[in-house]
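Note that this complex is displayed minus one protein chain, with the remaining chains in position.
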Amino acid sequence: MSYKTKIAKRTAREIGPGQVINLGIGLPTLAMAYLPEDMPVLIHSENGILGMGRACRNGTEDRNLIDAGGGYPEIVKGASFFDSALSFSIIRGGRLDAAFLGTLEVSMNGDLANWIIPGKFAPGIGGGMELAQKARRLIITTTHTTRKGEPKLLKGCTLPLTAKACVDRIITELAVIDVTEEGFVLKEVAEESSVDEVVQKTGAPLIVPDENSIPTF
Amino acid sequence: MSYKTKIAKRTAREIGPGQVINLGIGLPTLAMAYLPEDMPVLIHSENGILGMGRACRNGTEDRNLIDAGGGYPEIVKGASFFDSALSFSIIRGGRLDAAFLGTLEVSMNGDLANWIIPGKFAPGIGGGMELAQKARRLIITTTHTTRKGEPKLLKGCTLPLTAKACVDRIITELAVIDVTEEGFVLKEVAEESSVDEVVQKTGAPLIVPDENSIPTF
Amino acid sequence: MSMIDKNTTRKEAAALVRDGASVMVGGFGVPGTPFILIDALLEQKPSNLTLIKNEANEDGMGISKIIEAGMCRKLITSHLGLNSTVIGMMNEKKIEVEFHPQGILAEKIRAGGAGLAGILTDIGIDTIISEGKTKVEVNGETVMVEESLNADVALIHAAKADRMGNMVYEKTARNFNPLMASAASTVIVETEEIVETGTLSPDEIHTPAAFVDHIVVIDNLTEEYGVLQSHVIQD
Partner (left out) sequence: MSMIDKNTTRKEAAALVRDGASVMVGGFGVPGTPFILIDALLEQKPSNLTLIKNEANEDGMGISKIIEAGMCRKLITSHLGLNSTVIGMMNEKKIEVEFHPQGILAEKIRAGGAGLAGILTDIGIDTIISEGKTKVEVNGETVMVEESLNADVALIHAAKADRMGNMVYEKTARNFNPLMASAASTVIVETEEIVETGTLSPDEIHTPAAFVDHIVVIDNLTEEYGVLQSHVIQD
């Protein structure tokens, strides 16, 4: 199982029936494939959809129907379309039960940095700040470390922030970690990993409630 | 001809083809009956109509279709319905060619006072302030004097203002008067009246460009 | 998706309005006023309410009945032109009334629904309504802060809703309803018709399901929903 599949499968388990959620571009979107077929959930897309379905295949694409990442989704029964102002009213107005985003860095107090690398990467903001600040629950899906093996979970972010103290949970290929008032708390460890590996690859203190009873995934 | 009919007929002549206008409750609304039947004009109502027609008669009323004054209007071809936010975007966004309102007082610099008489009359604001401040052209339709015969056109308003320096033209049963940088200017006199009567019943200096060539109506 | 069904009874819906709650009520005149939810509230009798509505309906109708019953402490509104009873209660200080320009009231509610802190406007800047309001300079012009409005509960009237809560309004019954449906913690909708989820056209839905918490189907409209004969022109 690839790290992407691992993260996507675990992410899908965060989503409960009846919820209104937003799945960010990239890793979060992959989770959709692992939702139970009949799960009654309303997936929001920033460009003006509530009730997005899975990705189109085999020529069913509609030129007037894309998701915020440019892909061609299906829609579910009960879907609606609206303008960009109403779309972000759903986000900022607090009607999203959860948002899922990727990241560059997360700090132990829940700061998120995922939109800019000074001098290298600055493609703009998109809907990320609003999702980060206003979803009732913000879940970060990310590889545990950078391609160079450096930790993404840090004591403090080094990059410009997307939003302060906004992250609730982080799901990586190695672990599920919650952000609490005391800092990072290990909630689950991947079957393929170990508490030691997670601690070693996390760039901040990691609270391990009871090493012998950490659930695996 | 009643004073109401006199004012309504003259008011109707202010409205040109293709315009988007709002007719306030009371005297202004009466003007609608004197618009040419085929005049292509879009009448706006604050409660969410563009393309209002004449008042319903003979049981054609629709319980879901009222104007801002509570009356039951018809709608024209090309009419649309919308919410109260969009309705006032049309007003504040400057898409009204003209608004027509009644008044208690108007001052020679164009101040309007039509919403409150301290201790006596304070039913609220409604859409009046926004119409007064934001219509491209504001035309006041009113009796020239109060029921007690006191002038409504004054040097300065004595009542709390609806909006400052907003009035462009005043249409009464006696005269058509413009508000200019120099003050009130007489543009037309009613056939039933005279320049002398208008001057006498106006509570501020009235500029009369050329007494012998004032058009009548 | 058939599992999402927000259907409830008018009694259960009314019980969600607690003493002291702020309650937004849709409608501009008769169209869009949720008369049956208002009647349910009259039976439930929560006290000390703050009501937010364009007007107070006419004497003896709609929210005027709640105000006349002494259940409302404060009314946030645009005008009371057609309701001498409530104007009288205001003058006798039996009820506190806060007036806003109609479109500003709409924008304050919309801003609440949009998760904004407020809007900046010059409406009323040279009038008594500007007194006590925070002023800001924007591009050399002085404008006022109008804070956003939210409420504990919104009572909404729809022409049609599906079981999931997507809504459609009819003609001038739309007015404040979509704005209020976005701005309250608990959104209760009465609908004249309930349809199966998936039958409303996604392009024609006025309020998406995400905003709606509870739906009450109203089968028999009361007399209040009808044409008001006092406003009909008699030839």
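Chains: A, B and C, in written order; residue numbering restarts at 1 for each.
Criterion: contacts are C-beta pairs under 8 Å (C-beta built on N, C-alpha and C of every residue); 3 or more make two chains touch, one makes a residue touch a chain.
Remember, it's a predicted structure, so these values are computed and weren't measured experimentally.
J.: Among the chains present, which touch the one that was left out?
T.: A, B, C
J.: Could you tell me which of B:8, B:23, B:42 or B:190 touches the chain that is not displayed?
T.: The one listed residue touching the chain not shown is B:42.
J.: With respect to the chain omitted from the figure, which of B:88, B:115 or B:184 is a touching residue?
T.: That would be B:88, which touches the missing chain.
J.: To test your reading of the contact rule: which positions on chain C touch the chain that is missing from view?
T.: Against the missing chain, chain C presents residues 107, 111, 114-122, 134, 136-139, 141, 143, 145, 147, 168-171, 174, 202-204.
J.: What chain B residues would touch the chain not displayed?
T.: Those residues of chain B that touch the unshown chain are 17-18, 20, 38, 40, 42, 44, 50-51, 75-82, 85-86, 88-96, 134.
J.: What residue numbers in chain A mark contact with the hidden partner chain?
T.: 45-49, 55-58, 61-66, 68, 70-72, 81-85, 87-89, 91-92, 116, 122-130, 133-134, 160-164
Here is the rule we go by: only the chains that are shown with their structure count from here on.
J.: By the document's touch definition, which label belongs to this structure's chain graph: line, ring, star, complete, or other?
T.: Topology of touching chains reads as a line.
J.: Could you please state the distance in Å, as a whole number, between where the Cα atoms of chain A are centred and where those of chain C are centred?
T.: 36
J.: Take the average of all CA coordinates in chain B, do the same for chain C, and state the distance between these two points in whole angstrom.
T.: Inter-chain centre distance comes to 29 Å.
J.: What whole-number Å value describes the gap between the mean CA coordinates of chain A and chain B?
T.: 56
J.: For chain C, give me the residues that contact two or more of the other chains.
T.: If we look for residues of chain C contacting two or more partner chains, we find 110.
J.: Give me the residues of chain B that touch two or more other chains.
T.: none
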